[in-house]
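Removed: one protein chain of the complex. Kept in place: all other protein chains.
For subunit A:
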Amino acid sequence: MGQLKLSGVTKTFGKAQVIRPTDLVIEDGDFAVFVGPSGCGKSTMLRMIAGLEEVTDGTIEIDGRVVNDLPPVKRGISMVFQSYALYPHMSVYENIAFPLRVARTPQAEVDKLVNRAADVLQLQSRLQHRPGALSGGQRQRVAIGRAIVREPSVFLFDEPLSNLDAALRAEMRVELSRLHAQLGNTMIYVTHDQIEAMTMADKIIVLRDGMIEQAGDPLTLYHQPRNRFVAGFIGNPTMNFLPVTATGVGEGGVTVRGEDGAEILIPVSAEGVRTGDTLSLGVRPDDLHPGEGEAGMPLVPDVVERLGNQTVVYANTRSGTPVCVVAGGSEDVRPGREIRARFDPADAHLFRADDTALARRVDLARLAALA
């Protein structure tokens, strides 16, 4: 009850192709999150699923039924807008009841459903207020309330938590996850926020320039990004990329030589790589540790941010490539004083010159068991 399937969906505004042909399946009950840089087409995608924007080409199916020409209600979706879009002249009660009023639901039924939604969202004491008298978080909850009374099979959220402050975001994030667990509907969620995407999603869809770069569960995206863009987009601070040259290719992986001449064996599949190729070595800041080790590099710290529990070091290699290191909170690092950073080659990523990733050997089954 809420499986969504896009086949060859395309969108053009005038001459500009905003969504390139896209295929995507979101299973019933999934919490799917669209992420991507600004202007990549996340909202457009959501609006096409909602039925607010016509698709130029391709089909959208919900539960196996092509819904291209159906209005939103008939698609069984409801949507929470980036700006809450509450009706300012109606009370919270009437705002939540609006979809039911449109459907001419009997008053007793309306009462029951609105009160149930208000219970879930802790809005009981606010039912008679106007939206203008509510805080940002409460307005957001009213908008969600209006979306859930109708009990749709698919929920769409367009950056619902942007504009809220950090504390409220965290709170609403937990509330939304709880809501998803409680209702079990399919949810499709658009966000800029890394943490929202990683914490809430069953499935993350990374978009760039109207194309799906990768779709998968959060840990797969984190550990096996398909290309350099996804690797750089998922994870915070972003992954470091260092230019390297392949010096050996074998069963055990690819041996690469960095700028400082040291050779490291990275355990990845060597498919399509030949000795002498220029590659990109990707290491996450969290995987770099100050100190000597089997693989490492000298770094000159530039800016040191002390967050208490950890120290974020923005440094440069000798040749000037910027590298970020997340070290322990009490690490002795000073700007301008050279340090060495080490990493475990098993944690590293390698990318070909065309930005595609070499397959890593990660035990995803073990990670999946954690999820």
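Rule of thumb we're sticking to: a residue touches a chain if its C-beta (ideal position, glycine included) is under 8 Å from a C-beta of that chain, and two chains touch if they have at least 3 such contacts; residues count from 1.
We adopt the following convention: contacts and distances are computed from a predicted model.
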item	value
Protein that the absent chain corresponds to, by UniProt name, given "Cytochrome P450", "Acyl-CoA dehydrogenase, C-terminal domain", "Carbohydrate ABC transporter membrane protein 2, CUT1 family" or "3-isopropylmalate dehydratase large subunit"	"Carbohydrate ABC transporter membrane protein 2, CUT1 family"
Among A:131, A:235, A:253 or A:290, the residue in touch with the chain that has been omitted	A:131
Residue of A:4, A:18, A:48 or A:77 in touch with the missing chain, whole complex considered	A:77
Touching residue (missing chain; options A:14, A:88 or A:106)	A:88
Positions on subunit A where the hidden chain makes contact	50-52, 71-73, 77-79, 81-89, 98-99, 102-103, 130-134, 136, 139, 146, 150, 163
